[in-house]
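There's a structure below that I have some questions on.
With one protein chain removed, the remaining protein chains of the complex are shown where they sit.
Read from first to last, the chains carry the letters A, B and C; within each, the first residue is number 1.
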Amino acid sequence: MFNDRTAKFLLLAALVICVGGAFAPNWIVNQFMFGFSRALAILGLMVLWRTGLVSFGHAFYFGLGAYAVAILDSKLGVSDVFLRLVAGAVVAGVAGFLIGFIMRNYRDIFFAMLNTAISMVLFGIVVKTESLGSTDGFAISASTIFGLSPETKYPLFVIITLIGLSAALAVNFYLKTTFGKLTTAIRDNEIRVEYLGFSVAHAIHLKYTISTILAGGAGALMAMSLGQVDPESMINWTVSGELVFVTILSGPGNVIAPFIGSLVFEVLRTYAFELAPQAWQLIMGATFLTIIFFLPGGIWSLIEKLGGKKNAK
Amino acid sequence: MEAALTILLDGLQFSSYLFIVSAGLTIIFGVMKILNVAHGSFYAWGAYTAAFFIGKFSDMGLPDALGFLIIVAAAIVVGVILGFIIEQGILKHMYERDEVLIVLATFGLFLVLEDIILIAFGTDPYFAYQPMALLDSVELGGITRDVYGMTLIGVAAVVAVGCWWLLNRTKWGTLLKAVIFDREMGISMGINVPLVYTLTFIGGAILGGLGGAYIAPTISVAPGLGTEVIVLSFAVVVVGGMGSIVGAAIGSLIIGILRAIAVHELPQVELFVVFAVMAIVLVFRPEGLFAPAKPRKI
Amino acid sequence: MQNSSSILEVRDLLKTFGAVVAAKDINVDISQGEIVGIIGANGAGKTCFVNMVTGYLAPTEGSIKFEGTELVGLGTRKITHAGISRSFQVSQVFHSMTVSENLMIALAIANNRGTDALSLMDTPDLRLKLDAVLKRYKLETQRDATVSALAQGVRKLLDIAMAVVSKPRILLLDEPTSGISVEEKFDFMDIVMGALKEDGVTVLFVEHDMEIVERYVSRVLAFYQGEIIADMPPKKALADKKVQEFVIGKEHHKKKK
Partner (left out) sequence: MTNKLLKGALGFAAVSAVAFAGGIAHAKDTITIAVPSFLTGGAAGPFGIPAMNGAKMITDAINAGKLPAPYNTKGFGGATASVIPLDEGGGATKQVAEYRNLVEKRNVDAIVGYISSGNCQALAPVAEELKQFTIFATCGTPRIFEEAARKYVFRTMGHATADNVAAAMYVKEKFPDMKGYTGINQNYAWGQDSWRDFDLTLQQIMPNTKASDKTQFPKIFAGQYGSEISAMSLDKADLVHTSFWGGDLEAFIFQGNARGLFKKKIGVFTVGGTAAYRLGKKLPNGLVLGARGPYGILVRDRDTALNNWFVSTYKNLYGTYPSGPAYQYGQAILAAKIAYDKAGSDATNEQLAGALRGITFESFSTTIEMKLGNGHQAATENGYGITEYDSENGENVVKDVKFYPASCVLPPEGQNSVDWIKGGMKGAKC
């Protein structure tokens, strides 16, 4: 599972980033933490996208992950980074598995919209429940690592990077399995897949569940690196929009793409907000449209052009 | 009894508002299979345009009755201009691409339009109370009601009947239905689908604008008022069935009346109603109550 | 009345869509190794029959037994697993992938019915199988070509090859030669039939082209308005009055249009 160029690159890049992070200023470390946290969710959406499915509601699972951390923290005082991460991923994964029974029967726009609808229900419930923090959300205490509470953000940054790395490797491997190869196959022709004796519904259900686990983990990591959750920034439909935005921005070409895409997104947003506090949405929206029109393959397609097609295939 | 009447009126009033804003969304979806996230922006632009000119006119000392003209004009102008530009400038070039990409494009548009409003109209809220003041208020069910608010019910009725008539009593309607059922079929029948699309989108945009323009006099027209609307109208469309006018009407009624009951009898659950209804429908009938027949993929 | 040698027994099959009768009183026994041609005008119920056997359509009444097990009520997947596969009139392949990728997926699924689908797909022994299939269907030269770039004929070949890798006992071909040029059609069928003979697959294929029928089948089922009006060897069938009137006649007539 480490024997292809993508895997090798991931390993080396992770090393460089972890080392570099030790010398980089805090805000860069933050950008990487936010970026890589989100990238986890993008990985999952990428798997779905390759199958021809786009979910416009994965903020539901992202939010579940984030709020799992928040609830654990505020109600039970759980602060261990791994417990929090697992909790987020599991909660989202279970929800995703159950909802998957509905979702696997839908395609195209209906799939996208049903996800939106379900995410809105969660948004509504959270916003309107005082015990869930209502619109204020929760502040999240600093995460501990095996009982130790680190002075700086660096350890968390390393952990997030390594989790991102392992997720990327796992997905990279998954895409090589029969299941994984079926992604494009299903997008191309479900009838044939069925007549080959393979259940499209099961395949999609699995991919959906995977994507929700990743989204939940992403939410958990994001909550920990931000130290704050609120429905507006974690569950609202605009967040789902952002996730898809970054997916398109990254491009489906390779598991590396989500990480690059997410970083670009964070930096872009930071500067848009800094340069045009009253028009940063406009900048984001325009970028989005430009990508959709002129760079359908996302950033990755650029990289492939630069780095020569055969790279990391 | 008085309470019942009040609840009914409140419910109808809110339902009407919901219906007007969601009708456009569901029509566009039904015909073009586009979930138009930018619909909220049409609403906002309608509200701003109306509020802006109502204010200007009354400053010029023109009769406030003109307000109603402005409202209609604003809706049409906004719908035609924005609708045309967006459909011709962006969406038209995407119909061959994945439907979902189009949704995303409208999301991008939504972000852009939100900030353009800010640049065009500034951050200061606009007040266009004149039409509301003009119609004054009446004693009804033991409380005072503003007549303007109740005319909303009439407007909704007109929109509903109008849509029904257009779909079921005109040649246009039959063409639309053909396209709605199956785009390819429409083309093979020699229907000018691109034109149908353009007009449909403009029509939907006008309805979105009308919602905003008509509500404008009752609210403080401030930035960000589009975002709420998307959520509400989307909920209605999901409950009623994506793409179904009847569905939108029923959906609006269910949500509107239930909400009114909640506000009066059990305020603490008021905020859940919309989403509770949505959740229940999603569990038992994910395609909505009145989902139009859709050709399955397999 | 179990016929010992027959692997497919169809009894009193009826399919109606509302008032329309798509299939009626269909009774057939197919024996191991037979090559059966299904002919009939458009809308005579040929494809409907194929769809019912492969579980894509559920019959209104009647039974379809495959080696004694009832197929009616089973889904397409179960039936594929049981050992019946099909090809399509319009080839159903993964157009954005290469020929070998298409076959690899078919092979992978055939070799582990999704049970260990979470293991690497690209294994050496699968590669060997792939080469064999490519060779048998003369697809070596196009192995790395993307399907969408291929000619109809090649796609059809691939379509059939993918249907066969699961080593079915019965294969149903829906108009294999439709969309293939007159010059190619015999070479094409030679490849296909040759390959199928090797595996000893029982074949039913829907065909409009009587030359093909004459040349390749051992038995003909002629459909007319949902019923089988003739079930006999090809020579005899093509000479048969009813067949000429209701099937071939219409055929030629149709060709003129």
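Rule of thumb we're sticking to: contacts are C-beta pairs under 8 Å (C-beta built on N, C-alpha and C of every residue); 3 or more make two chains touch, one makes a residue touch a chain.
Remember, predicted model here, so these are calculated numbers, not experimental data.
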item: Visible contact partners (per top-of-document touch definition) of the missing chain; value: A, B
item: Selected residue (touches chain absent from view) among B:88, B:137, B:151 or B:174; value: B:137
item: From A:39, A:87, A:127 or A:185, residue that would touch the chain that is not displayed; value: A:127
item: Chain B, residues in touch with the chain not shown (by the definition above); value: 2-3, 6-7, 9-11, 13-14, 17, 115, 118, 122-125, 127, 129, 132-133, 137, 142-146, 148-149, 215, 218-220, 222-225, 228, 259-260, 263-265, 267-268, 270-271
item: Where the unshown chain meets chain A, residue by residue; value: 5, 8-9, 12-13, 16-17, 20, 23-28, 30-31, 34, 127-128, 130, 134-137, 139, 142, 226-234, 260, 263, 267, 270, 273-274, 277-278, 280, 303, 306-307, 311-312
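The rule is short, and it goes like this: only the chains that are shown with their structure count from here on.
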item: Chain of greatest Cα-centre distance to chain A; value: C
item: Chain pair with the greatest number of C-beta contact pairs; value: A-B
item: Closest chain to global C-alpha mean, per-chain Cα centroids; value: A
item: Centroid distance [mean C-alpha coordinates] between chain C and chain B, Å; value: 52
item: Interchain centroid distance [CA atoms averaged], chain A/chain C, Å; value: 44
item: For chain A paired with chain B, centre-to-centre distance based on mean C-alpha positions, whole Å; value: 32
item: Contacts with 2+ other chains: residues of chain B; value: none
item: Residues of chain C whose C-beta touches two or more other chains; value: none
item: Chain A residues within the chain C interface of the complex; value: 173-174, 176-182, 184-185, 187-189, 191-192, 194-199, 202
item: Of chain A, residues touching chain B in the complex; value: 52, 54, 56, 102, 106-110, 112-114, 116-118, 120-121, 123-125, 127-128, 190-191, 194, 200, 237-238, 241, 244-245, 248, 278-282, 284-286, 288-289, 292-293, 296
item: Touching residues on chain B, where the partner in the complex is chain A; value: 33-35, 37, 90, 93-94, 97-101, 103-105, 107-112, 114-116, 118-119, 123, 227, 230-231, 234-235, 238, 242, 271-272, 274-275, 278-279, 282, 286-287, 294, 297-298
